[in-house]
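Worksheet: the structure to be examined is printed underneath.
The complex appears here without one of its protein chains, the remainder shown in place.
Chain nomenclature is as follows: A, B and C, assigned in order of appearance, with residue numbering initiated at 1 for each chain independently.
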Amino acid sequence: MTLVLDGVSKAVGSEIHIHPTSLTLEKGTMNVLLGPTLSGKTSLMRLMAGLDKPASGRILWNGSDVAGVAVRNRDVAMVYQQFINYPGMTVYENIASPLRLKRVPRDELDRRVRATAELMKLDERQLRRKPLELSGGQQQRCALARALVKEAGLVLLDEPLANLDYKLREELRAEIPKIFEESGAIFVYATTEPHEALLLGGNIACLWEGRITQFGKTPEVYRRPVDTTTARVFSDPPMNFLRITKTGETLNFGEHQSVAAVGTLARLPDARYLAGFRPNHLHVRRQEVAGEVLTFHAAIAGTEITGSESFVHLDHAGERWVAMARGVYDMAGGDVTEVYADARHVFVFDENERLVQTTALGRAA
Amino acid sequence: MTRYRWLVPTLYIVFLMLPIYWLLNMSFKTTNEILGGFSWFPHDFTAASYVKIFTDPTWYSGYINSITYVAINMVISVSAALPAAYAFSRYRFLGDKHLFFWLLTNRMAPPAVFALPFLELYSAMGLFDTNLAVALSHCLFNIPLAVWILEGFISGVPKEIDETAYIDGYSFPRFFVKIFMPLIGSGIGVTAFFCFMFSWVELLLAKTLTSVAAKPIAAVMTKTASSSGYELGLLAAAGALTIIPGAIVIYFVRNYIAKGFAMGRV
Amino acid sequence: MEKTPNQRAWFMVLPVLILVAMNAVIPLMTVVNYSMQEVFYGTYSFVGPRWYIDVLHSERFHSSLIRQLIFTGTILAIEIPLGIAIALAMPRRGFWASVCLVLMSLPLLIPWNVVGAMWNIFALPDIGLLGYGLNWLGIPYDFTQDPAAAWFTVVLMDVWHWTSLVVLLAYAGLQSIDENYYRAAQIDGASRWAVFWYIQLPKMSHVLTIAVLLRFMDSFMIYTEPFVLTGGGPGNTTTFLAIDLVKTALGEQDLGNAAAVSIVYFLMILLASWLFYTITMQRKSR
Partner (left out) sequence: MAKITLQDLAHSYFPNPMEATDFQLKPSINHEWEDGEAYALLGPSGCGKTTLLNIISGLLVPTRGRVLFGERDVTELPTAERNIAQVFQFPVVYDTMSVYDNLAFPLRNNKVAADHVDKRVHEIAQMLDLGAQLDRKARGLTADAKQKISLGRGMVREDVSAILFDEPLTVIDPAMKWELRTQLKELHRQFGHTMIYVTHDQTEALSFADKVVVMLDGEVVQLGTPQELFERPTHTFVGYFIGSPGMNVLPARIEGSSALVGGHEIPLGRSFSAVDGSEAELGVRPEFTRLNSAREGLPVNIRRVEDVGSHKVVRAEFDGRQVNAIVGEDIEIGADMTHVRFDAEAAHVYANGWIVDSDQRRRRAAGGAH
């Protein structure tokens, strides 16, 4: 079971939604589409589902072109960001409907519906209710169940958790990988949140303005973004950047400021670069970094506290930076502080913004 | 000011009810009493007019005719408008906008203009003096209306539901009947209501296209009013009876009406 | 909502197209055809635009047109504000709301000739509540003789008949206003007037546009009610366009003339409606 996109593109009128894209998804893989809103995630999924016709290129399912095949005859299931259920039917009937259409014998149908419902933690009482009588979380569970019960070869999830409360999202997010492991299908999961992408693992395709900037194993892409676009897309809060010129032992930036080119940075050939480091590698407390550091001075703009960690928003020579601190770190805005970038985790991009080298490289492989 | 607010609608309703009351009042009077002069309520109360209407075929057949062609028109209009409205709401196709606008312009066609040509047209089709003729002619303004209202309701349903259904494996007809129509049930109700309303109240075309067999009640009345003397009581009774069907229908859709109007679709 | 291109959608529109076209196109062609010919005992002869020229110079047409405009203007001036006022005063929800809705909708569901007959009975100077009442109050009133009285009655009847439509539309407009708007207004310390002017009226504007449009069109086409009530009289004082038209066509068998009038008439309505609509839409978009 494979899904192959071969030079597929999509345009509405003059505006291009998807530039020619080729992609191969294998059986039993979890594939995350990561990108900001309007980067083409949904368009791509709609093409995969067959809801839209590609402007060019072919879509092959198990090797055969599915251009002519009607959506309802395709081996696909989909869940939307909005909670889409049939309001007129009970939750049970909602889940059952794909099976009824496949003429599945009654007892088997009942078995499968109940099994899926149990998997999605929908109890007997909820099965008898109408979807709109349930909470948002349960409605989406119903939609997910309806998609799963079909046991389709291709399951498309378009930001299924985006409209849920913070904690609900956390719970469901933890369940999805389990569900996925149990079905052998090709999963495609669109999200705007790098964090979510990392939790789901599997493969990832980073999208930016209708183009896939990089496709590969999620942790590898995270640790080796091929260019700054991918790095930007796959970093939340956004990656911190600094234009540097390496001359000898120093990295110069801004108006004649500089830091010592420590660690592997020392081995860079002299040239102009774009250095990037993730918020979790920019620290406000020296003791949080083990190895060598690049030290900068930045003004604190404000802090975002998630409880387990705090994101300190900084202003470094007009560039907006974000640093991460463990636990709760609340400092008044305005005051200037020292921040420490972990030298081992600095990405270096050349002038056309391609990745040059990074010490994270060795570890990811 | 807010304390006496309720007065406004109340007074208005009283104003609305007065002529209706007067009609009823008359309908229960004997012709003599009517001609006898002004009186607030019938002194020698009689249901004779009603009895006549229910016994005299020229009268009750009038009702049957009206109800028949209104019903036919409702069915035709709604069932033709449903798929069209869906198409206008969901699909982009050659000339869709112009077509939609053209449809609406027909709501602006004065029946007076069409009376005569209709007579010729339907005579030519051999439909003259049939309920079907009236029903079809009323499509002129009811179908555009129906399409308009339904389009509004349909656009209120997210198209993701359609797609989900296709993905689940529904064929279009099955999806449309099993999933979609229930979803816009209230819309269909409102539409049917307005079709009823405009078909029921229209007289000019109904009168022009019929002579004997399919004569609508409204026409029967005008005949009474003009030719066969001045039987006010009878006229009033007949009139009173024409209010009832409307009253019944409005009662059923009362909760959807506001919604129907809300989309400015009337 | 983004629409999917699909030419086959035409098939779904086809039935509607056929039904309406049959009723609209063919008769319209007939009318146009008539309007270009002299019909004399079944013999047709082409006369070109003569009828049109006649119509545009005909005293009779002008006078009934003017009557029509005055009438339409009057009832719009009364029904729209009145309708809004009543809608504002109506209970927002609950039992009484539906009672209001049902009762107010009644006039809309009465056959138009019954409306005429009903008002005829209601306004009769000797036995009608209205006529008798006015005379009893010492106001001389007889709509069958006195043009002023006739006009008054026709207008009052139309107000009785159609204000509810405006009410329902305005009411629906009000219903669609989110509760939070009123709360926000409270918090901002807005006056009742400000609430009406800045929240309710703007939110109603769309439905009100529709209301004006409908009332304009329908009042411009009005035929049955005044015909039954006054028969266009006394004299021609309440002979509006449609009545005049039918008189000419059926009464005097003057088909060509009638046809020409019809076309002019139809075009006027279309033009007016179109102008009104586009203008309001432009004002909105700004």
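We take it that a residue touches a chain if its C-beta (ideal position, glycine included) is under 8 Å from a C-beta of that chain, and two chains touch if they have at least 3 such contacts.
Not measured: the values here are computed from a predicted model.
**Student:** For the chain that does not appear here, which of the shown chains does it touch in the whole complex?
**Tutor:** A, C
**Student:** Among A:64, A:287, A:308 or A:352, which residue is in touch with the absent chain?
**Tutor:** A:308
**Student:** Just one of C:127, C:199 or C:263 touches the chain that is missing; which is it?
**Tutor:** Per the contact definition at the top, the residue touching the missing chain is C:199.
**Student:** With the full complex in mind, choose from A:324, A:339 or A:355 the residue touching the hidden chain.
**Tutor:** A:324
**Student:** Specify the residue from the set C:22, C:47 or C:190 that touches the hidden chain.
**Tutor:** Considering the complete complex, C:190 is the one touching the chain left out.
**Student:** Touching the absent chain: which residues on chain C qualify?
**Tutor:** 178, 180-181, 183-184, 186-191, 194, 198-199, 202-203, 286
**Student:** Tell me which stretches of chain A touch the chain missing from the display.
**Tutor:** 36-37, 135-136, 165-167, 170, 174, 177, 192, 194-195, 198-199, 201, 219, 222, 278-280, 290, 301-310, 313, 324, 326-328, 330, 333
As a working rule, only the chains that are shown with their structure count from here on.
**Student:** Looking at contacts between chains, which pair has the highest count of C-beta pairs?
**Tutor:** Greatest count of contact pairs is found between chains B-C.
**Student:** Counting only Cα atoms for the centres, state how far chain A is from chain B in Å.
**Tutor:** The mean C-alpha positions of chain A and chain B differ by 56 Å.
**Student:** So the centre of each chain is just the mean of its C-alpha atoms; given that, what is the distance between chain A and chain C in Å?
**Tutor:** Those two chain centres are 58 Å apart.
**Student:** Between chain B and chain C, what's the gap in Å when you average each chain's C-alpha atoms?
**Tutor:** That gives a centre separation of 16 Å.
**Student:** By the touch rule stated above, which residues of chain C touch at least two different other chains?
**Tutor:** Where chain C meets two or more other chains at a single residue, that happens at 4.
**Student:** Taking the complex as given, what residues does chain B use to touch chain A?
**Tutor:** 158, 160-161, 163-171, 179, 182-183
**Student:** Taking the touch rule as given, give the residues of chain C at its contact with chain B in the complex, in rising order.
**Tutor:** Chain C residues touching chain B: 1, 3-10, 12-13, 15-17, 19-20, 22-24, 26-28, 30-31, 85-86, 89-91, 98, 100-114, 117-119, 121-122, 126-130, 132, 160, 163-165, 167-169, 171-173, 175-176, 192, 206-207, 209-210, 214, 217, 220-221, 223-224, 228, 241-242, 245-246, 249-250, 255, 258, 262-263, 265-266, 269-270, 273.
**Student:** Tell me, which parts of chain B touch chain C in their complex?
**Tutor:** 1, 5-9, 12-13, 15-20, 22-23, 26, 34-35, 37-38, 76, 80-81, 83-84, 86-94, 96, 99, 103, 105-118, 120-121, 136-137, 139-140, 143-144, 147, 155, 158-159, 197, 200-204, 217-218, 221-222, 225, 232, 235-236, 238-239, 242-243, 245-247, 249-251, 254-255, 257-262, 264, 266
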